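With one protein chain held back, the other chains of the complex are shown just where they sit.
We just call them A, B and C in the order they show up, numbering each chain from 1.
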C-alpha cells in the first residue's frame, strides 16, 4: 500500500517538499461529518514553526478541499486536501544532489529510485509531507471527539527536560493543547532553551513523545496481525524521525516481574477497569477500555550545520558535507500534532471496520 | 487482514491452544524452493520447552504439509502446515472461563467475541499458535539463506543478565544458533537461574530480545506507510508479549545530539557503508545495506501462580484468582525463534514485492 | 491476494487435486454463528458427481473443522476446513506431465511455476479445490439466511435445453434446491441426456448459469472499484470454466434504447422498488434493494477424450493428445453450488464492511 494506510478509512499521502503541493486523500469516511476549516487550520498551525527553535521556512499552509465535501460535510467519497508549497528556495539544495546527508533518506532514496527521486528539500521524504497528515487527521479528530474519543501527544522528554507522563488523560489533554510546546507541565521555555543551545553548537536534539487516548471502546484490534499495537506502530513509523515505540510501561516491563507488571482488573461503577495501566490499555492486541498510552523515540534531527563525513554517491567517493539551508534543530514540538493526526486516522479506520462505515456519523 | 500478513508472500495463522491443531498457510512463495522437513523440525524444536524454566506442556510438533509442496519443493501455490495439538489438558482451564487473567487477552477477547471465543488455554490467543509461525518461517529462512540473507534473535537482557549486543551480526548468528538459550555470550545458565528464582516465588520475568539481519540489499521498504520499521513492527506486535520495539539505538537516540547520532557514510571496497549504525540499517524507512538491528521489550509472562485480584466478567464482580495449569515463568527463550520466523516471512514478502515473485528462486 | 478474497470476511483456498487434502480458511466471520455440519455436508453433496453425466471420481468429502468453531458456533477467529482427498488415482496423469491439455491451465501453470507445479489432476487448478469453497460458503449461507438473504444458482441453458430465468427469486430458490439438476423447471433429465450425448461423442458441453439473490439491503458496493459487479466478478472468475458474466439484462442491454432499458422507480408499500429489473439490482455499482441477478457463461469442459493437437512443452514439439483419466463431460451442474458458495462469502464480507464485524450475529 506504500503511501496509503487503512482498510475502511484510507489515507493516501502525496507531494514533495519543493513541488507544487503536498496533500492527502482520505477515502471511506462516513458521510455527514462536519468539515471545519478553521479547525483544520488550527491543527496545521500547531505544526508550523513557532519561534527561534524552529526552521526559518514558514509555509502559510493555505489548503484547498478539492473533493469529498459538500455543504460543509463529508460526502462519503474521497476527500482531497491540497496544500500548495509557497515558500520554496530550491537553490539551497542543488549542490548536494548526490551527497548523502548522514542518517537522512538521500542515499536510500537513491538505492530505491535510481536517481529519479526529487532531491530538492528531501523531496517526498520531507517533513513537509506531514502537513497532509495533519489536515486529514483534523477531520478525523472532530469525528472522534463527537464519539467521546479524545487524544493528544506531548513532549515527554527533550534536552534534559522531563514532562509529567499521562496519569489522567482526559484532563491533561486540555493542558497540552493550550501550550505552544505541547506539554502537561509548563516547561516549554526550558525545552526551547535546550534546543537553542544545541542550535548554537550547530547541532540538534531528539526526545521522547507520548500519546494518550481516552474514550476508546474495548474490543478494537484483532489477532494476530491487526493488533492495535501493530496497527499504530505501522502508522507512526511512517515518520522517519521515529525510531522506537513502546506501549504502556513498554521497555520498563522487561525488568519487572509479572506480579508487578500485571494490571489487576476490578469492577468500578459496573465497568471492568484495571488498577494500574502498565499494558497501555491493550491486552492481546485489543483495547481493554483503559486509556491507550504509548511513547515514541524521536531521534535528533539529522540535518545539522556542522561539517560531517559522508559520500558523494554519484562519484562514489568520500566527501565532507557542510549543510546550509533551513532546518529545525529539533522536530519534536512539530511532530506531536503529526502523530496525533495519524492516530486519529487509524482510530477512525478501526472503528469503521468494527462498527460499520456509518458508525462515526451515527448520533 | 486480521490473521494474515504480507502482500506478495502472505502468511495466515489459525488454530486454538486446545483445538485439534494449529497451523499456517503460506501463499505466494516462489516455486522451486526446497522444503526441508528436518530444518522445519529443527526450528520447531527451538521453540519447544527445554528444561525446568519452561512450561511442562511439551508438544511433539509433528507437522503435516497438506499442500503447496511437490517432490520436496514449493509449487508456488499455498503451502499449508498443520501441527496437531497432542498434549492437551483442558480440564485445567474450565473453572476460569469467565475469570480474566490480569494482563492476558481473556477480557478483551470477551469484549470482542462476546463469549463465543474458545477459552481453553487462551484459545486463539495462545502462544501455541506461534508454532505455525515457526514452521512457515523455517521455509522462508532457507530461501533467504540461499540469497545470502541471515538473521537471528537473541536474549539481550533477562533477569539481570545482559548479553552482548550485535556488533558483527554474521559471525554472532552462529553463536546464537548453537545454544539452548539463544545468546551471543554463554550466559544461558544464568538466565535459567534467574527464571527459576522467579518461578520459585510463583512469579515470572520478562526481558529484551534483539534481532539482527545481515545481507539485506539496500532499497527495501517504501514511504510513507511501508517503511521497513512499520512493516516489521506490525509483524512482531502480533505477539502479545511484546510491548515495545526500537530500531538501532532506538530510545537511546532520544537523549543524543545529531552530531553523535548521525551515521557518517563512507566508501568501503566500492560500497557505501556507515561508520556507526545508530539507525539500525534503516534510513527514511528504507534499508541502507547495513545490518538491520532492532530490540523488543518482552513483558513478564502474565500467567503467575500467585493469587491475583481480578474480575469474573460473567458475574461482574471482583474475585481472587489462583492459577494452576502449566505455564512458562518466562517466554523469552521461546519467543526468539518466533520473532526470527516472523521476520523471515516479512523479508520474503518485501523481496518478492521489490524484485518479483520469482526472485527468491532465481539462482 | 492470490488465493484469498475479501476484506473483512476473508476466504483463503488451498490444496491440490491429488495432494493430501483441499480446504479453506475463513477469517473474520462474526462470532456466535451456528456451524451446522449436516448443512455443510448437504452443500458438499450438491457438488458431488451424481450419475452417468458426471466424473467417475467420487470423493466422500469427509471434512474436518480444525479451528474457529467452539461448541458448534463460530469463535470469530479463523475457521479452517480440511477435506482429505481419498479417491486419488495419480497414475492416470503421469504420462501427460509436459503435454498441455488444450484450454486447460497446464501450459500457463508451466509459464508461471516453471515446472514446479503439481501436475497431478490439474494440481491446484483442479475443480477439486472448489470443495473448500462450498464448505466455507455453507457456513456463510446460513448466516445470510438468518438475515433474510437467500440465493441460488441454476442452469439457465445447457445443450439446447433452456430453463426459465428468475422472475420471483424467493420462490424459485426452493424449486432449484429441490432438484438434482439445479433448475427452476423440471428439465434435469433433458440436460442429462444432452450431456450424455456429448460424452458418447467423446466431447463436452458448456452452458449458462444464473444466480439470483433476494433480501439484500440497498447500499452495498462502493464507487469506483468496489462496485458490487466488480466484487462479484472477481470472485466468480476464480473458476477457470467461467468466461463471461452479465448483470441483469447484461449484453441484452447493448441493443436496447434507454427508454426501454431504464428501470422506472416507484413506491410500493412505502419502499422504493423498480418496475423492471434490467439493472440486475445494481445501479452505479451499489445494490438498490431489488433482487441481484447475474448470468455466467460456462465453457465446455476442456478435458475431452477425443484426440487433440497440442504441444509437449518440455520438448517443445507438437504432439497428439488422447486423454484418459476421469472427467466430467459437463461441469455446469456441479458449478452451481460453487458459485452460490462464493457469492455467500462475498456477501458476508460486504455486509460486515458496511455494518460492522458483528452484524451477521446480531439478532
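Everything that follows uses one rule, which is that a contact is a pair of C-beta atoms (placed from the backbone, for glycine too) under 8 Å apart; a residue touches a chain by one contact, two chains touch by 3 or more.
These numbers were taken from a predicted model, which means no experiment stands behind them.
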| item | value |
| --- | --- |
| Listed residues C:65, C:146, C:164 or C:286, member touching the removed chain | C:286 |
| Contact partner of the left-out chain, one of C:60, C:148, C:174 or C:223 | C:223 |
| Residue touching the undisplayed chain, where the options are C:138, C:304 or C:343 | C:304 |
| On subunit C, residues whose C-beta touches the chain left out of the figure | 1-5, 7, 13, 100, 102-105, 107-109, 111-112, 124-125, 129, 157-158, 198, 201-208, 218-219, 221-227, 229-231, 233-238, 240, 242-259, 261-267, 270, 272, 274-275, 278-280, 282-289, 297-304, 306, 308-311, 313, 316-318 |
| Subunit B, residues in touch with the chain not shown (by the definition above) | 7-8, 77, 223, 353-359 |
| Those residues of subunit A which, in the complete complex, touch the missing chain | 1-4, 10, 12-16, 19-23, 25, 27-28, 31-32, 64-68, 70, 73-78, 80, 82, 112-118, 123-124, 358, 361 |
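Keep in mind that, in the parts below, only the chains that are shown with their structure count from here on.
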| item | value |
| --- | --- |
| Classification of the subunit A:subunit B interface as same or different, half of numbers criterion | same |
| Chain whose average C-alpha position is farthest from subunit B's own | C |
| Separation of mean Cα positions, subunit C and subunit B [Å, integer] | 38 |
| Subunit A and subunit C, separation of their C-alpha mean positions in angstrom | 45 |
| Centre-to-centre distance between subunit B and subunit A (centres being mean Cα positions), rounded to whole Å | 27 |
| Multi-partner residues of subunit B (at least 2 other chains) | 1-4, 13, 112, 124 |
